[in-house]
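With one protein chain withheld, the remaining protein chains of the complex are depicted in position.
Chain IDs A and B follow the sequence of writing; residue 1 opens each chain.
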Amino acid sequence: MNDIMVDKTTDFASAPKTSTLRQPRLPAWAPIGLVALSILLGCGIGIAADLDSKIQWGLISAILFVGITFALTAKVEGKRQAKDRLATSLVWVCFLLAIVPLASLMYETIDRGSKVLDGAFLSHSMNGVLTTQPGGGIYHAIIGTLEQVGIATLIAAPIGLLTAVYLVEYGRGKLAKAVTFFVDVMTGIPSIVAGLFILSLWIIILDFDYSGFAGAMALAILMMPVVVRSTEEMLKLVPNELREASLALGVPKWRTILKVVLPTAIGGITTGVMLAIARIAGETAPIVLLVFGEKVINNNPFEGAQSSLPFYIYEQWSLGNEASYDRAWAAALVLIAFVMILNLVARGIARWKAPKTGR
Amino acid sequence: MDITPTSPTSPPPEKQPPLAVDKVSSGKATRPGDRIFLGLSRGSGITLLVVMAAIALFLTVRAASALSKNEGNFLTTFEWNADSAEPSFGIAVLLFGTVVSAIIAMIIAVPVAVGIALFISHYAPRAIAAPLGYVIDLLAAVPSIVYGLWGALFLVPHLEGLYKWFDDYFGWTGILAYNDGTPRSLFTIGILLAIMILPIVTSVSREVFLQSPKMHEEAALALGATRWEVIRMSVLPFGRSGIISASMLGLGRALGETMAVATVLSTSFDIQTSLLDGGGGTIAQNIASGFKEASDDGRDALIASGLVLFLLTLVVNGAARLIVARRKEYSGANA
Partner (left out) sequence: MAKRIDVSGLTAYYGSHKAIEDISMTVEPRSVTAFIGPSGCGKSTFLRTLNRMHEVTPGGRVEGKVMLDDENLYGSGVDPVSVRRTIGMVFQRPNPFPTMSIFDNVAAGLRLNGSYRKSELNDVVEKSLKGANLWNEVKDRLNKPGSGLSGGQQQRLCIARAIAVEPQVLLMDEPCSALDPISTLAIEDLIGELKERFTIVIVTHNMQQAARVSDRTAFFNLAAVGQPGKLIEIDETERIFSNPSVQATEDYISGRFG
């Protein structure tokens, strides 16, 4: 091995480096200063050029900030540092650019939604309310949403859960591969397509009427793959030693799954199901196709049209007057609150019951 | 010179079914409990397959019925008269609108989402990174109809100035010309869809970036790499397939989005040269807005368009899967 160590000393000693560790650097306050400068310039240009859209002011400031930072750093600190700063400032700009619309969405919904949101709004339907009049409420829509989502969960959760158990505990061979593949495909199905499927099967071919149940079936199709995926992940986290310990005691496999595997993963599974519920609770398209909308309270999901919160928002928006816009925002606020609470509780459970994976 | 018998580079084991034990019983359940349970869970899996097959089947049946009555050409006709006695309808305009708005959304959303994901995983101060990730996850759950409402009542009025400015400077391209009118256009849809898919793309990419192996980042750092160089050398290559699958997830959502488009777009059945002017339509939007007035034949025609959307999303998902699978061989699988 030594023959390849040719004249190593000369090789490496030939490049005497007087590399100093100190590099010229911009002062620590430079980024903040540049931000202030860019915003000032952006506003200045905005006013001078008489641009009425604040979006443009923001974009101009952002571009100025990135540009000035790059130029200045390249001059003072060198090209590599300039690239680094460019990346940093772009990342910050991305973050700010994205936060603005998302924050605006939340702000608008809370601000405009709270205008008509009160006890009466939650406890009354739209029965007898003229569309241009203020008043009315979302009671019928809440009933509809709860029933449709409830039924969808009753259908999708057991099937999804059992499918996941099959894939993780028994799954092998062609069937399991096919199921895995089609679960992935199913995740990508647009909600309107799921709606169309139930429409063509249930309503056109089997000739049933529009009903909350029809909508619930479409929602179940959307929910199933989500439940399968999350449950699968959770079951895979259950350590094999637990299963083997139980089987080694002579416990039959199905009891091992029921008494050992599922209880260990139950926290994560619950979280997954709740997140799936939160996702389908906001689905509008299948409801438009299958439930058809109704102004009055219909407690029976199996017969006749119903409403639902997302449908209600769409309906009130399409009426196109101030009173109905107010109602739409208020319903949006209720829907967001519902979804957020589900999310928060689900994540709370996940954290509380998390299997210790040492992360 | 292969010295080590157990190198850490041996190909990662196939996804292991976690049980090695049931080999002993040769997979056959003998106890009644076992049999019932296996039957139930296998049955559920089969149910899922049946549902998928049924979706394809019934959509195709109805679509075939519609297409046989179509007087126009389904691929090239620029109108949607599915309810008349001599129905004539074509998918071209809708397909164009669907694809173009989704592409605009991707062009805007993916770089920004990757930026935010990097911000959360590598740039933000620790105190705000975790809560921020949490907030993004929550935003991913905001229902699309709420985005639609916000888009129609808040975003649209605020875009007019920007579009005029685009028109002043880039109007000559034709694509970015803007003839006054409310900006309920495909470009607006693209922006709105971008905002909608931003949280989900961010959230998936962030997951991947956070998993990028520390030891490769340290390797880059120890070579004297700046933060950006560390990201370019070790985080992005590792996360590439993750970014692709996140983008495809977003693309799938953008293609199939119904309500946000239906609330914002001012539709017409033609293809505009300018993306900023109102007009056009998307498949999902057309189904949702045309459905209530549709006759039986009209419904079938809408189902036919839905089948196209279904196939489109299948192709996108399939492509994503292929890309991810191929990238896996040459990435940090052994990390």
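The criterion applied here is as follows: a contact is a pair of C-beta atoms (placed from the backbone, for glycine too) under 8 Å apart; a residue touches a chain by one contact, two chains touch by 3 or more.
Everything numeric in this text was worked out from a predicted model, so none of it was measured.
S.K.: Touch as defined at the start, partner being the missing chain; which of B:L223, B:L311 or B:A325 qualifies?
M.R.: With B:L223, B:L311 or B:A325 as choices, the missing chain is touched by B:L223.
S.K.: Which of B:L40, B:L153, B:M233 or B:I271 touches the chain that is not shown?
M.R.: Counting the whole complex, the residue in contact with the absent chain is B:M233.
S.K.: Specify the residue from the set B:I107, B:I128 or B:M215 that touches the hidden chain.
M.R.: Selected residue, touching the omitted chain: B:M215.
S.K.: Please give every residue of chain A in contact with the chain that is not shown.
M.R.: 1, 4-6, 8-9, 11-13, 15, 17, 19-23, 25, 79-80
S.K.: Please identify, in ascending order, the residues of chain B that touch the omitted chain?
M.R.: Contacting residues on chain B, toward the hidden partner: 1-9, 126, 213, 215-216, 218-226, 229, 233-234, 237-238, 330-335.
Here, only the chains that are shown with their structure count from here on.
S.K.: Measuring centre to centre with CA averages, how many angstrom lie between chain A and chain B?
M.R.: Chain A and chain B have C-alpha centres separated by 12 Å.
S.K.: Residues of chain A touching chain B in their complex?
M.R.: So the residues of chain A touching chain B come out as 51-56, 80-81, 83-84, 86-88, 90-95, 97-98, 101-102, 104-105, 108-109, 158-163, 165-172, 175-176, 178-179, 182-194, 196-197, 199-201, 204-205, 221, 224-225, 228, 236, 238, 240, 243-244, 247, 252-255, 257-258, 275, 278-279, 281-285, 288-289, 310, 313-314, 317-318, 325, 328-329, 332, 335-336, 339-340, 343-344, 347.
S.K.: Quick check: in the complex, which residue numbers of chain B touch chain A?
M.R.: Within the complex, chain B touches chain A at residues 17-22, 25, 27, 29, 31, 33-34, 36-38, 40-49, 51-52, 54-55, 58-59, 61-62, 111-116, 118-119, 123-124, 134, 137-139, 141-150, 152-155, 158-162, 165, 195, 198-199, 202, 226-229, 231, 249, 252, 255-259, 262-263, 284, 287-288, 291, 296, 299-300, 302-303, 306, 309-310, 313-314, 316-318, 321.
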